[in-house]
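Sending over a structure as structure tokens; questions will come in a sec.
What you see is the complex with one protein chain gone and the rest in place.
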Amino acid sequence: MTAAATPAPGTNPDGSPRVHYLNAAYGLKSWLLTRDHKRIALLYLVSVSVFFALGGLMAVLIRMELVTPAGDLFQPDIYNRLFTMHGVLMIFFFLIPGIPAVLGNFLIPLMIGAKDLAFPRINLLSWYLYSIGGAFTLWALLHGGVDTGWTFYTPLSTNYVTTSVITVGVGIFIAGFSSILTGLNFVVTIHRMRAPGLTWFRLPLFVWSHYATALIQILGTPVVAIAILLVAAERTLHVGVFDPKLGGDPVLFQHLFWFYSHPAVYIMILPSMGVVSELIATFARKPIFGYKFVAFASIGIAVLGFLVWGHHMFVAGQSIYAGVVFSVLSMLVAVPSAIKVFNWTATLYKGSISWDTPMLYALGFIGLFTIGGLTGVMLATLGIDAHVHDTYFIIAHFHYIMVGGAIMGYLGGLHFWWPKITGRLYPAFWSRLSALVIFIGFNVTFFPQFILGYLGMPRRYHSYPPEFQVLNVMSSAGATILGLGYLMPLVYFIWSMRYGPKAPANPWGATGLEWQTTSPPPVENFKTQPVVTAPPYTYPAPTPSPGVALGD
Amino acid sequence: MIPSSPLLPDQASDVARSVDHLMIYALSGLVFFSALIAILVLVFMVKYRRRSADQVGIDVYETNPKSHVLEIVWSVIPLTLLLILFGWGTKVFFDQNRPPADAMQYWVTGRQWMWKIQHPDGHREINELHVPVGRAVRLRMISEDVIHDFFVPAFRIHVDVLPSRYTTYWFKANRTGTFHLFCGQYCGTEHSRMVGHVVVMEPRAYEAWLAGEKTGPSAVASGEELFVAKSCNTCHRPDSSARAPILNGVFGTQASLNDGTKVLVNEDYIRESILNPAAKVVFGYQPIMPTFKGQVSEEELIQLVDYVKSLKAAPTTTAEAPQ
Amino acid sequence: MPAHVRPVKDYIAVFLALMAFTALTVYASFVDLGPASTFVALGIAAAKATLVILYFMHVKGSTRLVPVVILSGLFFLFILFLFLAADYGTRGWLGVPGR
Partner (left out) sequence: MATEAHGTLAHHFDSLEQQKDSAVLGMWTFLVTEILFFGGLFAAYGLYRSLYPEVFRAASHTLSIQLGTFNTVVLIASSLTMALAVRGGQTGKGKLSALFLVLTLILGSTFLVVKGFEYHEKFVEHHVPGATFHFEGPDAVHAQLFFSLYFLMTGLHALHMVVGIALVAYVAKRAAGGAYTPENHNFLEGTGLYWHFVDLVWIFLFPLLYLIGRH
């Protein structure tokens, strides 16, 4: 902050403006009818956190059941509902909206120097759709939930179970629209709303990865929407597109489902990669090694991600030759991911590395994502997948990607931008400790599951042979540590909102337009239109310009 | 009863051994690369830690002309290793899925929540599969309701059991023992209880076991009985006045259809022709056969299919047999 | 924007062309073209769709991004069709039921 001897009109003594987006208006209505992307991001933050907590609670119950081999805590039906709802809530209501709708929503206009997203009302609509979809799902949960597995495989989901499949299907369908609208808003915004001078290759990598994510949201979601619609039609209308008894093919459902749901994995991980790119550059204080490679790797992952869905169906009765094609294409997806990991590592070389909390999360991400990605390569190998398909190996693999990858990135991002979002700082010691506890807890929980999987323990088993107990107990113990780790940020973030020290505009010394404005930003983000003249991550970072931040 | 080692599952077939070898290759790649990344990250973290508040990093990318080479190197090396993994994995997968011609034929019917198994000689068992060691065993599998999955970790292969068509599982056990059989595809409430054992026995012990059990008629014999009981033989008879195609020797041939296309006469086609006779009518015949959907169970279908499969071409009727 | 107003006669011409294509495709369906009939019908439909997209929907004269958006959507739809065909078309090649 430029030190002003006497505070300018409308500013606090420390130079920050008195009115920002958080205190510009008060009351429930000012939040529920807001069109400010920053407030909508906070609405999303609250709602995805609720779903994360619910999904996490179910995870705890699942791990409790699996402490003993006998399946003695819950009835099998209850257990089946628990893991189904855990998957549905975590995937459709936490991981997919998570980073894009919270951090992306908040940051993309700030990062590209725009006043808002292109369609603010649609942005609000997408939050309402998300909430309505969530309400349907919670309503179904209160009425017993669903026991089909989050994958809704036919004909189990269409003709055999009696639970609220349609209600949850409608919930996911509506939440899917919300996801589409978010992606649409991002694409248009990034194309049309960039600040003067902000060329494509001056965009932060966070924006690149959100662009890639948005492509998947737009192109993939409609196909799963129609697949869910067909499941609902089969349950109500005597339509048999997937029903072998009526001449249909149940494997077709799997094709339509995974056409979206495999790329959906990249909806979860790509934004997280974007966050990590920002964190590594900021805390090593140097440009990302091979910026263009990393940027194009995001697009490459998004596009290739659409060509590999059949690797979920190697043993599902798919043609062996189609399996071969899907296998080799899946190998290709690993290349852009490897490029990213190597480039992040190389960025650290000759950096000026600080050990702040967000950086610890980012490094945790790199380690866990590497293991998750490399085990993914094993699963893309036909001969190995034939054995570990639908075992705990795959559970471990995708939790390394989604929890070790996506959630580590999400938390890293939250810690990084929290001062910008709330204008407050959080305690450094506790936050570093939380990163460490989560990293340890995560590995203790999920590493044993790789071994369990290779030993042959199938997923979605309520009871299991006794020789698997040792590793299961280990995993459940780790889950306790992990749960504790997740509670810590919840506590100190809430604490910081009231008691945390005030954050300066640029606490980390980062580049990027979002750090040029005040913390928290004013309603229209910048007082004057920022102009970009340099590539991203040009250090040392410019001091926040009073012209942009304060308009004087 | 079930031997177990702490970190590796039982290995009870040659294919299982080749899967393990493949896994060791993949695993060494994993260990190498994750160790490499972890060590580099930790070393850089310490070596290049920030020493003063305003210190900035040194951009080595733009200044070093070899940066692009580096990018290409760390794209091409992983790609090469991945393609090796792909090729090897594909070879193993074909081994896992292509049964030898001399395999013994068993039948598996999955239903919520049990495995029904029939031996070549007609003996049946539930959730248990007894096989002789050293013989290739082929399972022809179908589900009566939802999708199940036949999974024996000791043989390192899953195969889904579909309600719409037959799938094939094969193994050649190379040691005796009792191994887990799991349902590997979530199939509803009691999914985790849809488990059983594969018991691999010495051939002589297997013979003795079979002899000690009550044996029913073989699948072919049951199929023949059904063929008469369901009056299939009134139309499908080996004489010139038949209103339906002669079935002797058709299995494995290409049948011409009324719409001009051809279809391979295999298990799926015979099953479909019983359930939905009008879907693919052989050239020159009318779609007059009634459907048997709901009148024969999947197990009876298996017996009928096997009976038709067993009918060898009779030398006197070659002129009438559809090609 | 006013600069891009297309004369009414253009719209009429496009409409007449669409009518002609409709007549053609109905006529073609009664001619025995063998397996080609599917391709003829879909080809005519694609031609009609192109006319609608270019003229009625103003893609001709729009920014270059719009056709890119449309084509990328069609490309991924094509991917869906292609890989479905790759699975269903090669089932049974191995001669092992279920593979």
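List of remarks:
Each chain carries a letter (A, B and C) given by its place in the written order, and its residues are counted from 1.
Definition applied: a residue touches a chain if its C-beta (ideal position, glycine included) is under 8 Å from a C-beta of that chain, and two chains touch if they have at least 3 such contacts.
Computed from a predicted model, the values in this text were never measured in an experiment.
Taking every chain of the complex into account, the absent chain touches A, B, C. Touching the missing chain, out of A:I96, A:V146, A:I166 or A:L184, is residue A:L184.
Of the options B:I58, B:A205, B:A279 or B:A313, the residue whose C-beta touches the omitted chain is B:A279. Residues of chain C in touch with the missing chain: 1-2, 4-6, 8, 11-12, 14-15, 18-19, 22, 25-26, 28-32, 37-38, 41-42, 44-45, 48-49, 52-53, 55-58, 62-63, 65-66, 69-70, 72-74, 76-77, 80-81, 84, 88.
The chain not displayed touches chain A at residues 114-122, 180, 184-185, 187-188, 191-193, 218-223, 225-227, 230, 233, 237-241, 246-249, 252, 256, 259, 524, 529. Contact between chain B and the absent chain runs through residues 258-259, 276, 278-279, 281, 287.
Assume only the chains that are shown with their structure count from here on.
Inter-chain centre distance (chain A to chain B, centres taken as mean C-alpha positions): 36 Å. Chain B has residues 97, 159-160, 162, 165, 167 in contact with two or more other chains.
Within chain C, residues 92, 94, 96, 98-99 each touch two or more of the remaining chains. Interface of chain B with chain A (complex): residues 2, 4, 6-9, 18-19, 22-23, 26-27, 29-30, 33-34, 37-38, 40-41, 44-45, 48-51, 54-62, 67, 70-71, 74-75, 78-79, 82-83, 85-86, 88-97, 112, 145-147, 149, 151, 153-154, 156-160, 162-165, 167, 180, 182-193, 195, 276, 293. Partner chain C is touched in their complex by these residues of chain B: 97-99, 140-141, 159-160, 162, 165-168, 264, 266-268.
Taken in their complex, chain C has these residues touching chain B: 92, 94, 96-99.
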